[in-house]
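For reference, the structure discussed in these notes is given below.
For this depiction, one protein chain was excluded, whereas all remaining protein chains were kept in their positions.
Chains here go by letter, A and B, matching the order in which they are written, and residues are numbered from 1 within each.
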Amino acid sequence: MEIPYTVSARRDTGLYNAKVGIWLFLASEVMLFGGLFSGYVFLRAGVREGVDLPWPDAVYVHGPFIWLGFLNTLVLIASSVFVVLAWAQLKMRRYGAYQMYMSLVLICAAAFMAVKTIEYNSKLNHHFGARLTDGTLLDGALVTDEKHHCPGDYVTFEATKAVFSLDKTGVFRKIDPYFIDFAVLKDGAELAVKAPDGKEVKGVPELSNWLDAYAAANPAERRVAVEFVKPVTFQFRLKEVFGKRVFADRVPFFRGNELQGKLIDDTVDIEVHTVDLQMVRDEEKALAWSYLGEGFKAGYEQHKKEKLSDPLHQHFLEKGGTLPGRQLRIWQHPHAVAEHGGEAEHGKEKASDHGSSDGHGGHHAPVVSIKGSDISFMGAHGPKFGTYYAIYFTMTALHGLHVIGGALVLAYFLFFGRKLYRKNPEHLANRVEVGGLFWHFVDLVWIFLFPIMYLM
Amino acid sequence: MESSTEDIQKHVKTYLMVGATLFVFTIVTVLVRTVPFFDFGVPGVDAPDIAFGLVIATFKSSLVMLIFMHLNHERGLIYKVLLFTVAFAVGLMGLTLFAQHNPILPHADVVDEQRVVDFTAESAGAEAAPASAHVEAHH
Partner (left out) sequence: MSATEAAHPGAHEHHDDHDHHELSFWQKYLFSTDHKVIGVQYGITSLIFLAIGFFLMMVMRWSIAYPDRPLPMVGDWPFFNKWIGDDGLVTGDLYNMFGAMHGTIMVFLGVVPLAFGAFGNYVTPLQIGAPDMAFPRLNMASYWLYLVGGLMMFASFFLDSGAAKSGWTNYSPLANITDQQYRDLFWTSQTQWLLAMVFLITSSLLGAVNFITTIINLRAKGMTWMRLPFFCWAQLVTGFLLLLAFPPLEVAAVMQLMDRLAGTSFFIPTGLYVGGQVVEAAGGGSPLLYQHLFWFLGHPEVYVLILPGIGIVAEIVANNTRKPLWGYKTMVGAVLVLGFLSFIVWAHHMYLTGMGTAISTFFQTTTVLISVPSVILITSILLSMWGGSIRFTMPMLWATAFIPMFGIGGLTGLPLAFNLLDLHLHDTYYVIGHFHYVVAPGTIFALFAGIYYWYPKQTGRQMNNLLGHLHFWPSLICMNLIFAPMFIQGMAGMHRRAYDGGAAYEQVSSQVYLEQGHPLAVLFNAIFRGGEALPVEVINLNLLTSAGAFLLALAQIPFIINFFMSMFRGAKSDERNPWQGTTLEWMCPTPPPHGNFDREPVAYRGPYEYSVPGAERDFTPQFEPDTRVTETRPLPTLH
């Protein structure tokens, strides 16, 4: 049995099977990315001023890494040209030239993924932001220093008592008492508690079992409090914690569990690159100034005044635009800060121009130690950090998967194509055409991704 | 169509030209958003920037589709499939946005005070006051 039209085109449709197939597949890909782009637009258009996190200016988000995105665009365009050239060479039956162009495509694909890795790494491990309880958004980089050990964002809490939830109803049917998952015991201290009945329980698994047994024996109780035999010091990463979670005498956890005792240290050191007050009601009294000092406040005010006096800007404001003047980019406006910003509490004197080593503002940006109780949430610029980052990571990662998939297919044609070429060169040309169509599509998606994720 | 070697050679030239055009337009988009001198409107993102970026992206992607993906001379069937696909994708984006911008009541937190007052005045008027008083309250 032989399936017709695998190589030659059918007369009435003018197409061979794989060509119909790939275009249908691309149609479904259009809907896939169409859905993602719709999500992007929906989320961006749905940002409520003063309620949701503002949509960041992408140019700022990427800072100097914008050139990486730019580079990647060029790389993909070049690979698109190469793949179509490879196909043309096959059509002219020049196998050697085909191999050369196809190799170039694969090199481009590898380069693209390498650049992507650098970019992700910078976002996930260097860029850092915190939203304070009054809505101030401080953006910059996390500082690692001696005092806080690496990576510098641990909360230290000395606990004397713990309260465990025994809730068994609804969604919270089964308890997980084990906040210990993300709270580590300092210096390998041992966990030992005194149960209400006076029994001593030692070790984490034993505690779990005991809690299960206790919950089974006391179905009516919803919480149980136990005392630590001697105070235990816990450390946990504030990076993972959202909400106002740390109090002077207790740390509540999501499932109704709680540690009680004494807060030792919950400050976080941030190198500030941007102060964004779009969500703050009273800019005069913004928390930012209690950390950055009056100098920066004056700089900010002047910066805002300049913005407001700009007639063009005024025009857009009247049309209902937002006020970029409420974001002070220390790295973009060194002059505004230089005059006033000398006396930030912990800060160094001034910001350097952007483009220096680690992104925004090099080593001259002010470093502040923020109290944990002032932070409403914070984190690296990973997917958690607001809807822009969520959609950015989701879309670029899915696109990256497409690059990898496409490259694997093309690599197959490059390394295992010779046999088919000998047998039926037209067949190989068809395959490369079809694989190329997919590759162009991947390029096409990036042509849209680049401006919306990096430039606007 | 690409039967003879010369034909294909000619195509190869086109491909290179298109590649160069794509490069140039990429540089243009980036310049517009990063060098203040070229920026439209106020510094920072604004509607003209977005429009300009999207127009360029659309232009670039049509070049890719028409030339690299050979959509400048493809079979009718493929156009039909793509036409419907694009229509549905636009429908998905357009109608969800439409739904987002046409809520049954404005969001509580973005209701401006004037409208809140109007709303209560109206319902109070409907219940207690005669119609004329209700109209007065309105103006």
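Keep this in mind: a contact is a pair of C-beta atoms (placed from the backbone, for glycine too) under 8 Å apart; a residue touches a chain by one contact, two chains touch by 3 or more.
This is a predicted model, so every value here is computed, not measured.
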Quiz item: Where does the absent chain make contact, in terms of the chains shown?
Solution: A, B
Quiz item: Of A:Ser122, A:Thr136 or A:Thr387, which one is in contact with the hidden chain?
Solution: A:Thr387
Self-check item: Contacting the left-out chain in the complete assembly, out of A:Val51, A:Ala225, A:Ile264 or A:Leu308
Solution: A:Val51
Quiz item: In the whole complex, what residues of chain B lie against the chain that is missing from view?
Solution: 77, 84-85, 88, 91-92, 95-96, 98-100, 102-105
Quiz item: For chain A, which residues reach the chain that was dropped from this view?
Solution: 1-7, 10, 13, 15-18, 20-22, 24-25, 27-29, 31-32, 34-36, 38-39, 42-43, 46-48, 51-53, 170-176, 178, 181, 241-243, 252, 254-256, 377, 382-387, 389-391, 393-394, 398, 405-406, 408-409, 412, 420, 427, 430-431, 434-435, 438
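Heads up, the rule we're going with is that only the chains that are shown with their structure count from here on.
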Self-check item: Centre-to-centre distance between chain B and chain A (centres being mean Cα positions), rounded to whole Å
Solution: 25
Practice problem: Please give the residue numbers of chain A that touch chain B in the complex, ascending. | Solution: 13-15, 20, 23-24, 27, 30-31, 34-35, 37-38, 41-42, 45-46, 48-51, 57-59, 66, 70, 73-74, 77-78, 80-81, 84-85, 88, 91-92, 310, 312-313, 316, 321, 324, 436-437, 440-441, 443-444, 447-448, 450-452, 455-456
Practice problem: State the interface residues of chain B toward chain A in the complex, per the touch definition above. | Solution: 2, 5, 8-9, 11-12, 15-16, 18-19, 22-23, 26, 29-30, 33-34, 41-46, 49-50, 53-54, 56-57, 60-61, 64-65, 68-69, 75, 77-78, 81-82, 85-86, 88-89, 92-93, 96-97, 100-101, 107, 109-110
